[in-house]
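Everything below concerns the one structure shown next.
All protein chains but one are shown at their positions in the complex.
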Amino acid sequence: MTTPIEAALKEAQQRARDVRVMIFDVDGVLTDGRLYYGPEGEALKVFHVLDGHGMKLLNSAGIRTAIITGRSSPILDKRAHDLGVAWMRQGQETKGAALIDLCKDLQVSPDECGYMGDDIIDLPVLTRVRFAAAVPAASAFVKQHVHWVAQASGGMGAVREVCNFILAAQGKLDAIQQAFLE
Amino acid sequence: MTTPIEAALKEAQQRARDVRVMIFDVDGVLTDGRLYYGPEGEALKVFHVLDGHGMKLLNSAGIRTAIITGRSSPILDKRAHDLGVAWMRQGQETKGAALIDLCKDLQVSPDECGYMGDDIIDLPVLTRVRFAAAVPAASAFVKQHVHWVAQASGGMGAVREVCNFILAAQGKLDAIQQAFLE
Amino acid sequence: MTTPIEAALKEAQQRARDVRVMIFDVDGVLTDGRLYYGPEGEALKVFHVLDGHGMKLLNSAGIRTAIITGRSSPILDKRAHDLGVAWMRQGQETKGAALIDLCKDLQVSPDECGYMGDDIIDLPVLTRVRFAAAVPAASAFVKQHVHWVAQASGGMGAVREVCNFILAAQGKLDAIQQAFLE
Partner (left out) sequence: MTTPIEAALKEAQQRARDVRVMIFDVDGVLTDGRLYYGPEGEALKVFHVLDGHGMKLLNSAGIRTAIITGRSSPILDKRAHDLGVAWMRQGQETKGAALIDLCKDLQVSPDECGYMGDDIIDLPVLTRVRFAAAVPAASAFVKQHVHWVAQASGGMGAVREVCNFILAAQGKLDAIQQAFLE
């Protein structure tokens, strides 16, 4: 017998298997949602080292990473550059249109994409991609429309957790981890 | 039969229904109360992306947002500007007078206002408005004088939670959320 | 019958009753112990608004506040100035000597002082003052030598909690809180 939770996990794994491009929201996902303001506006953005390593592991396994975000920041430009993010679109109030744009540029369909978000503004993307993921702080309404929710919080390992989940679903995680033991 | 908790929630919902202007304290409410000091004084203030979206949702539903705070900061000027806050008064040691001032400027009565605070300095406002809310870190003494306490902490979603609570009480939340699914 | 916990609490209250000067450590007590470094060393120190209000309440009730700290920082100078701290000594490797110095300057004896600390470097002060308090993150060894441990963490309300505890022990808290209801 399969419990509903096991069935949901199995579906999430099957969907994660098809991900060729993994897309991330920024505030609340790659960060914990805090906005560090100085007198001229946002002065700092706080990312996490585990998340950055996870995105690099995805890239090394042939899965591209991308960013769609509602806000806009030169700080994010720098971080995305350091992480080798393949595609980024900032200041997107209508994220659904950004997804179409991204798919065209990277020559993939939404059925080959995953997305991780945290708020209702992410729903137009979450409801269109093959694999929709959320952080624990997302509202119940958002969580109703995703296939998988991380245990680690946004900005504190949620991105690494979803990267590991995708790599495991695609049967690539063990080899990556074992390589560090040799 | 109605339990005391259900009765209190029902009263909070009825009061939230009448809110035309929602007023926020800053330190401890729009932030987690941390003061980031450099050698010249406060160098950063840390807000939250979910809270900012909540205030914009209130505005889009015709409920104005305002700020009354005991401290004073050019950083807050910038954040309030980015969020389109209708009215702000900083450096208010006697917040009760600031409430009267605000009501005059926005042509509302305290009976049409809500306020969210965290400390005893907020009591002169909390005891005068129609709908009084507090963050979880508020003392027991402060909580005795409010109608509703958020579950999320100040600076980490408490403001978004009270925005959603007001929108739900006024029957406006479902339509707002559903719009992101279309 | 009095339980050991009740007896300990009663002794702490009796000791807090005699406090004329309350002394605070900085890192780990007025902050959460985090050191925000830039390339030139410590760039920020993060205090808490509730703690600052608590120190001002002590002052308004005639109890002076002081600081003894092992580190040294112009940032702390600014914060202490903003809070009206009566006496501050930084860069004190031997805190016991600093306590004697402080008592001489403020014309009090250690039996009229309280101190809140977090580490073994604080023991020479904690073991000499009338009322010794610690934050929850202090080690078991440090906690063995104090009369009271806060529930709130350092930098997140521990200082406010001990200020309220002292004011309550001296029978001054109720009047202070009630004044905000009038």
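By written order: A, B and C. Residues from 1 in each chain.
The working rule: a residue touches a chain if its C-beta (ideal position, glycine included) is under 8 Å from a C-beta of that chain, and two chains touch if they have at least 3 such contacts.
This one's a predicted model, so the numbers in the text were calculated from it and none came from an experiment.
Engineer: One chain isn't displayed here. Which of the visible ones does it touch?
Structural biologist: A, C
Engineer: Out of A:Val46, A:Ala86 or A:Val108, which residue would touch the omitted chain in the full complex?
Structural biologist: The missing chain is touched by A:Val46.
Engineer: May I ask which residue of C:Pro4, C:Gly38 or C:Gly62 touches the chain that does not appear here?
Structural biologist: Of the candidates C:Pro4, C:Gly38 or C:Gly62, C:Gly38 is in touch with the missing chain.
Engineer: Looking beyond the chains shown, say which of A:Arg15, A:Arg64 or A:Arg79 touches the absent one.
Structural biologist: Hidden-chain contact among the options goes to A:Arg79.
Engineer: What residue numbers in subunit C mark contact with the hidden partner chain?
Structural biologist: That gives, for subunit C, the contact residues 27-28, 32-41, 43-44, 71, 118-121, 123-124, 127, 137, 139, 141, 145.
Engineer: For review purposes, identify every residue of subunit A that touches the missing chain, sorted by number.
Structural biologist: Residues touching the hidden chain, for subunit A, are 43-50, 52-53, 74-75, 77-79, 82, 155-157, 164, 176-177, 180-181.
The definition used in the following text is that only the chains that are shown with their structure count from here on.
Engineer: Please give the intersection of the contact partners of subunit A with those of subunit B.
Structural biologist: none
Engineer: Name the chain whose C-alpha centroid is most distant from the C-alpha centroid of subunit C.
Structural biologist: The chain farthest from subunit C, judged by C-alpha centres, is A.
Engineer: I'd like the most central chain, judged by C-alpha centroids against the all-protein C-alpha centroid.
Structural biologist: B
Engineer: With centres defined as the mean C-alpha position, give me the subunit B-subunit C separation in Å.
Structural biologist: The computed centroid separation for subunit B versus subunit C comes out at 31 Å.
Engineer: Centroid of subunit A to centroid of subunit C, CA atoms only: how many Å?
Structural biologist: 44
Engineer: Quick one: which residues in subunit C touch 2 or more of the other chains?
Structural biologist: Where subunit C is concerned, no single residue meets two or more other chains.
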